[in-house]
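A single protein chain has been omitted; all remaining protein chains appear in their positions.
Then we have chain A:
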Amino acid sequence: MTMATDSSTPNSDFQFPPLYNFPPFFTLQPVLATRKSQLQSWSSLIQSYCRHHRLWTLTLVDALETPLFNNTKLSRRLSLRDARAIIDWMTTPEGDSRAEWIPTTGKKPSRSDEYSEAGKCWIYWKRPEEWASALEEWVDRTGQKGTVLTLYEITEGDATRREEFWGMDSTLLAKSLAVCVKRGKAQVFGAEGSEGVKFF
């Protein structure tokens, strides 16, 4: 079994919950009530894992080899089908809309099995609207209302190094800013690749 070398394993080790050491956790339970609680537990594990490692998306095929889905100590792993079922559940309102499939092709398939085998998805440990609020709060806190900010300095700048959105995926940032715009809290302008944003 090869451990995927993860480039994004900073600082301290991630603390897995006790369930992670419970072998049946890696088999989706056939009983509905149990399964529901299991999905919930997986969802919060995935979210906190991604938050800890600052992952914005998961590609299931690759993620299956990471410690998140593969407990080498127990030699238990989540199957692709089960992982997909969990992400599927996370995309539903019942799963608190904590994930979203990313279409690989131009058209928008309606079901997950229509996606390519890779199965790439957003993991929303904060949803775009929550990121929007975080951004607004940051602008407010640092008194940058009315200033033009580049998208680069928001996610890569030294000033935001301590913020949760530092290093954020640019597509997700655009999604979040779109929410700000919709709320009438910001304006995005400039050409593709060199956009700026102004909060008010």
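Criterion: a contact is a pair of C-beta atoms (placed from the backbone, for glycine too) under 8 Å apart; a residue touches a chain by one contact, two chains touch by 3 or more; residues count from 1.
The rule is simple: contacts and distances are computed from a predicted model.
Colleague: Assign the chain not included in the display its UniProt protein name, restricting the answer to "Eukaryotic translation initiation factor 3 subunit G", "DNA replication complex GINS protein PSF2", "Geranylgeranyl transferase type-2 subunit alpha" or "Vacuolar-sorting protein SNF8".
Modeller: Result for the unshown chain: "Vacuolar-sorting protein SNF8".
Colleague: Which residue from A:Pro24, A:Pro103 or A:Gly157 sits in contact with the chain not drawn here?
Modeller: Once the missing chain is taken into account, the touching residue is A:Pro24.
Colleague: Over the whole complex, note the residues of chain A touching the chain we left out.
Modeller: Its contact residues with the unshown chain are 13, 15-16, 18-27, 29-31, 33-34, 36-38, 40-41, 67, 71, 73, 75-77.
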